[in-house]
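Yeah, one chain of the complex is gone here, protein chain that is, but the others are all in their spots.
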Amino acid sequence: MELVKYLKSADLKSWLQELARENRVFAPRNEGDSVIFAPFDPEQEIAIVHPATLPPKKTVFPQSEKLVDFTYSKDPENLSRIMIDGKEVLPEGTAVVFGGRPCDVRGFTMFDRVYLAEKSTDIYYQARRENTTFITLACEKPETTCFCHWVDSGPTDATGSDVLATVVDGGYVLEALSDKGSKLLTSTLLENGESRKDEARKAHEKAAELLQDAPDLSGAPKKVLQVFDTMEFWEEAAAKCLSCGACAYLCPSCYCFNITDETIGMKGTRIRSWDNCMSAQFTMEASGHNPRPTKAHRLRNRVGHKFSYYPDIHDGVISCCGCGRCIKSCPVGTDIREIVLQAIEYEPAVGEEQADEQ
Amino acid sequence: MNNKNLYLPEMATINEVIEETANIMTFRVILNNPDAMENFSFEPGQVGQLSSFGTGEATFVINSPPTRKEYLQFSVMRAGEVTSKLHSLKPGDQVGVRAPLGNYFPYEDMKGKDILFIGGGIGMAPLRTLLLYMLDNRKDYGKITLLYGARSPVDMAFNYEVSSWLERDDLETHLTIDAEFEGWPHTVGLIPNVLLDIAPSPENCVAVTCGPPIMIKFTLQALEKLGFTDEQIVTTLEKRMKCGVGLCGRCNIGTSYVCMDGPVFTYAQLKELPNEL
Amino acid sequence: MPVLKGKELRIVGFLCNWCSYGGADTAGVGRFNQPTDLRIIRVPCSGRIDPLFVVKALMNGADGVLVSGCHPRDCHYAEGNFYARRRLEIMQRFLPVLGYEAERFEYTWVSASEGQRWQQVVASFTDQIHKLGPAPKIIGPQAADTLNQMAAAL
Amino acid sequence: MKFQEELKDSIRKALPDLDVVLGWCGSFDPLHATPHFIRREEDIDKLEISPLSVHNLATYLPGLRGKKVGIVVKGCDSRSVVELLQENLINREDITIFGFPCTGVVDQAKIKKALGHAGNVRTCDISDSAIVIQTEDKAHSLTLTQMLADKCRTCRYPDAIISDYFVGDKIGEPAPLETDYAALEAFESLSVPERFGYWLKELDRCIRCYACRSACPLCVCRDHCAAESRDPHWLSQENNVRDKVMFQVIHAYHMAGRCTECGECQRACPVDIPVLMLKQKMNREIRDIFQYEAGVDPEATPPLLSFNMEEENITEKEW
Partner (left out) sequence: MKIGVFVCHCGSNIEATVDTAAVAAASREFPDVVFATDTMYTCSEPGQDEIVAAIKEHNLGGVVVASCTPRMHEQTFRRTVERAGLNRYLFEMANIREHVSWIGKDRESNTNKSVDLVRMATEKLMRNRPLYSKKFDINKRVLVIGGGVAGIQAALDCADGGLEVVMVEKAPTIGGKMAKLDKTFPTVDCSSCILGPRMVDVAQHPNITLYAYSEIEEINGYVGNFEIKVKKKATYVDWDSCTGCGICMEKCPSKKATDTFNEGIGKTTAINIPFPQAIPKKAKIDPDFCTKIQKGKCGVCAKLCPSGCINYEMQDEFVTEKVGAIVTATGFDLFDWSIYGEYGAGRYPDVITSLQYERMLSASGPTGGHIKRPSDGKEPKNVVFIQCVGSRDKSVGRPYCSGFCCMYTAKQAILTKDHLPDSQSYVFYMDIRAIGKLYDEFTRRAMEEYDTKYIRGRVSMIYPQGDRLLVRGADTLMGAQVEVDADLVVLAVGAEAAAGAGELAEKLRISYDSYGFYMEGHPKLKPVETNTAGVYLAGACQGPKDIPSSVGQGSAAAAKVLGLFSKDQLESDPQVSVVDIKRCIGCGKCIQTCPFGAIKEMEFRGMAKADVIETICQGCGICTSTCPQGAVQLQHFTDNQILSEVNALCRF
């Protein structure tokens, strides 16, 4: 499986074009001032200078997808006899995602624990996940908002990826990490990369060096739960939050969704679309009761889920890959790192703890 | 991993519609696939997603007992878009069913014990499943007491059955309404107060309760006052759900997903969870 | 099915119940021949017409939208058409920035007795839309045509 | 800034009677500021006013209704406050307004573009003319005026329109009424299919986070926005650009005659969609028809909530 190749920068597009013959290939490109993953188009520049504005989440978990197509039909003899036919709409075909960053791709492993669980496997997710190959680009230098190394990862962490690409002088070192990855590295455009492997290693080390010290978050699950009932803490943390959903939609590991129906005449679709826990509608019950009525309640769930509930259920793995998009793109600069650290450092006022016990 | 589609409902036909109250209707549905109907099995307390295609899905407890299998019964209180649409359906109309989902009442553990049912309004629906199951297996259980309250007589669902329950001598039934109503022969008073009046003994007894949040809150207090321990109290929760299979992310209370780990919880379990009902 | 290919374009009308719907009735009673493209939605008052209905219709595939209410000061509800005038005017001026010709949408006033005027309005609006041709389509079978047209333009 | 200490003194004076004062402070890196909620005396020291104070804090006011709130406003922010007052969405007696002479705030998108992949930002020094940003590997010196937000380039209200405390010297008379809609006019000169195609392309990347709405100080529907509602059911949750465009039209129309062009919608957009242009278009038409500008007069009525029997600038079609 240890397969290392080298690709000249100049051949990147040709290679992707080759891959696009049998796969849907996604690559980051500039749209306006943003970088997003889009179907590879040889006419367009591939934008890999810095991490994409949006992670490639949609390649496996689309913003909105059909779950069921349904059709009503009538018995022509008796129009009152209406039958309904529901058909699952499963995704087909294979895909290759080029240019995701380690954090982006690691996000899917957060999905996997939930969506591919034994007792409730999501076959829509499964179909895409299993048929998508990730060529991940190792990070060279962190941004201010990057904190992958806080959450047991790093700029070259290849968890969830099939190929790790590292920028070296003149091109890329491509290391296969899975069978799926190996299968991709068969093109004649690729040279043997063994000789360039060291260069890649060095690049990895350099990237790691640029990182500043990471705090210890191992106590987070317990600590975050401890402040659960301290509404004041959450109200202050959420004060500036606008309750939009940008953080959740930009997050590589946020997997919540909504299901809604749309119909036209006798046909309709059941759609699954991204949803976000910061929206008041998310938990709003038809009666008007809302268990998470304020943005403080909702932020508590968001932080709680990532740093406490999820790790509690899934062997301590924090459901955050540290990409920092929620910080960078938050319209008001809400910093989830700060909230978690505050929760860890939170000391209940004297008397409060006792009151809790009673 | 299994390859079952979590989101594809079984197509079903409404067989019977019962208007329970002004805003509660009961639907008896039969799965269109006879094999699926034949093999359908569930436990009392489990829920199902009932859908009207084009409008959406909502979660309801299957309130027919598992011992009676000719149909699946759901009682629906009109509140939002889906429930309004369901209320407009008639026998013969098509619906989708994703069931059973969630956990169920620990009826095995309750064997040999006295059972106290406390139901408020539409909260009677999940209790009905268990009650009928126990009545069908009457000898396995001790004394069964039912306290069922509604705002007024016209808000009382399952009226047609309540009269037969009143007649049974192996079931002690107490009915109550919130305020005086002409011709009402039963108790008047709020459920927690009536409960304190009846004062059932906690000795070897399990209390099963369901109802609106405010009623539950005071009923739990009353039960504590009567000496029930947290482990002796069982309740079933309701949350907004979409997927029903622990993925969509809205019905969790901390680490527990009401759709998967619930909806049935003992009071002791609930106390372990963060306070976010 | 909704439009007869080649013959008709899709034109939606929103008419107030008291004046313009009556005016269209009067035109009918007078047997004043009109093009068949227009389909009329009856609303109580032009003030009920959220200008967003106009945009919704265009985005869903209408080629033209016509709103008609009572003449100013004749509103059955006294003020509805005064509000409507401001709101619809704004929307008409806004449409071009979205890439719709302002002429795809017109609003006017026709009283219940003005059957002839209604005929004139329908004929001339339908003609106006036919001159503009089909509106760009965002979704549906014709969306591809639009996209090609866009690509050519950009 | 010169008057920052003076401002802190004013806040210190007013804080005992207030539940919270809204200002700005440093954020996750030296290049960014973030809204700052001053509740306690010690929070005051963190207050920083600079060209990084981009956020329109008026957005928070309706959510804090019922509380005694102090708010630090730029001139443009104060227009949102005026508009909220005009629409009775906040009570004047609950609000204490701190104004200062604003010389403009930056557009982070412009800085981002100028820096490229900057990596870690170590320091950021802003003088009257330049922003000097020190990253891991180099120092970038940017001309401040080039980095200013577009709205600041055409600003006519540098001083808060209303305030209870005003620190520093007022910049003075507003420039002439003519707002610069050059970009909009250039866009309007494109062909019809070009304009149509532009929005399809730009909005295609919309992720429907609705930050544009959430950041808007005058989006009053808050938790009841038509975007997610099924009754009324204006939009589906399908990932189609039609509904994304439709949402922007709904937003622009609901803002017609109310929008002060603070630009928060566009600033908040995580994928940089130029959604402000739609509101500018509405505004320019409102100005042309009604000679009306939102957020200037607390006593005025938004033009779409009123009417004249004779409309001077509306010429109806002759048939």
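Labels A, B, C and D are assigned to the chains in the order they are written; within every chain, residues are numbered from 1.
Simple rule for what comes next: a contact is a pair of C-beta atoms (placed from the backbone, for glycine too) under 8 Å apart; a residue touches a chain by one contact, two chains touch by 3 or more.
Being a predicted model, the structure only gives us computed values, none of them experimental.
Peer 1: Over the full complex, note down every shown chain the hidden chain is touching.
Peer 2: The undisplayed chain, in the complete complex, is in contact with A, B, C, D.
Peer 1: Given the contact definition stated above, which residue among D:95, D:226, D:245 or D:277 touches the chain not shown here?
Peer 2: Answer from the full complex: D:226 touches the omitted chain.
Peer 1: Taking the full complex into account, find the residue in C:12, C:66, C:98 or C:121 that is in contact with the omitted chain.
Peer 2: C:12
Peer 1: Please output the residues of subunit D touching the missing chain, sorted low to high.
Peer 2: The missing chain touches subunit D at positions 87-89, 220-222, 224-226, 229, 231-234, 254, 301, 305.
Peer 1: Spell out the interface residues on subunit B facing the chain that's missing from view.
Peer 2: Listed in rising order, the touching residues are 88, 90.
Peer 1: Against the chain that's been left off, what residues of subunit C make contact? List them.
Peer 2: 1-4, 7-8, 10, 12, 17, 21-22, 24-25, 27-29, 31-36, 39-45, 47-51, 53, 56-57, 60-62, 73-80, 83, 87, 119, 137, 139-143
Heads up, the rule we're going with is that only the chains that are shown with their structure count from here on.
Peer 1: Nearest whole angstrom, what separates the Cα centre of subunit A from the Cα centre of subunit B?
Peer 2: Whole-Å distance between the two chain centres: 38.
Peer 1: Quick check on subunit C: which residues sit in contact with 2+ other chains?
Peer 2: Answer for subunit C, listing residues that touch two or more other chains: there are none.
Peer 1: What residues in subunit B touch two or more of the other chains?
Peer 2: 81
Peer 1: Of all residues in subunit D, which touch subunit C in the complex?
Peer 2: My answer: residues 184, 187-188, 191-201, 234, 240-242, 245-246, 249-250, 252-253, 256, 277-278, 281-282, 285-286, 289-290, 303-304, 307-309, 311, 314, 316-317, 319.
Peer 1: Flag every residue of subunit B that touches subunit A in the complex, lowest number first.
Peer 2: Listed in rising order, the residues are 1-9, 11, 51, 53-58, 79-83, 92-94, 96, 213, 238-240, 242-243, 245-255, 260, 274-277.
Peer 1: Residue numbers of subunit A touching subunit D in their complex, please.
Peer 2: So the residues of subunit A touching subunit D come out as 31-34, 36, 49-50, 53-54, 62-65, 141-145, 210, 236, 239-240, 242-246, 248-250, 258, 260, 262, 269, 271, 273-274, 276, 279-281, 284, 325, 327, 329, 331-335, 337-338.
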